[in-house]
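What follows is part of the complex, with its chains left where they were.
Order of writing sets the labels: A and B. Residues in every chain begin at 1.
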Amino acid sequence: MRQAIRHLSVEAPGRGLIEITASVRRFVGEQLIETGLLTVFCRHTSASLLIQENADPSVRRDLEAYFAVLAPEDPDRYEHDTEGLDDMPAHLRAALTQVQLSIPIERGHMVLGTWPGIYLFEHRRRSQQRDIVLHLIGE
Amino acid sequence: MRQAIRHLSVEAPGRGLIEITASVRRFVGEQLIETGLLTVFCRHTSASLLIQENADPSVRRDLEAYFAVLAPEDPDRYEHDTEGLDDMPAHLRAALTQVQLSIPIERGHMVLGTWPGIYLFEHRRRSQQRDIVLHLIGE
């Protein structure tokens, strides 16, 4: 049994879903592990991770619009606004999704299915450098 | 240390929570692993996974009704409707829950607790064949 760990630095230009499937796939491919478990971990609490359909960009636009309404910016609603109006909504949207994913590896590949892609879901308005940790165990 | 992987094909007759605890428990029992980590992964983005109380069916009915209101069908709200009015709400309900679960194994059994069961949360109206991957590592 072997392990590998790598940090992935993702440039988020601002709010939205940024696909990281190719980078994650490259890391998995390089480890030459046949069967195993991949963990993707986002080291922030105002961005999160999502596995979603990557075929049609309208899915991503609808997802972004939905979470903007579900956890809205509102100057009167939150106590915490240290970093601006988008600070607390970012934490809420991260809490409603998740900061970590577990994906089994079979025959050297993630078992993602036909449509799903892996996304960093950036919740802050301004551009951010995000640190994602990839961990793989298997053989 | 050993690993095992298996695909579970689940027939979802339409929207709702379908308990898969027994099938998952059977897979775990067959591996004869004392201590380990089980991952349950749903290879779709319009269905998800949930650990919830399996004692009272009214919990499941309330859960289904709640998510139907939280991410409603609405012809005017979403851009993406390729597969019908229930297409985008299905993706949203999957994003609000999750498509993967990690459950430790102790003395050969999942540490689920007394009440919890594992459910496939189907979000599409029409019947679907869903592919769930079970991965176990341990010894």
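General remarks:
One rule holds for everything that comes next: a residue touches a chain if its C-beta (ideal position, glycine included) is under 8 Å from a C-beta of that chain, and two chains touch if they have at least 3 such contacts.
The model shown is predicted, which means the values in this text are computed figures rather than measured ones.
Shown here are 2 copies of a single protein sequence; counted across the entire complex in this file, the number of copies is 3.
Just so we're on the same page, only the chains that are shown with their structure count from here on.
Centre-to-centre separation of subunit A and subunit B, using mean CA positions: 20 Å. Those residues of subunit A lying in contact with subunit B across their complex are 1, 35-37, 50-53, 56, 58-59, 61-63, 66, 70, 96-98, 101-104, 106, 111-113, 115-116, 137-139.
By the touch rule above, subunit B contacts subunit A in their complex via residues 1, 3, 5, 37, 39, 41, 43-46, 70-71, 78-80, 82, 88, 91-92, 94-96, 98-102, 131, 133, 135, 137.
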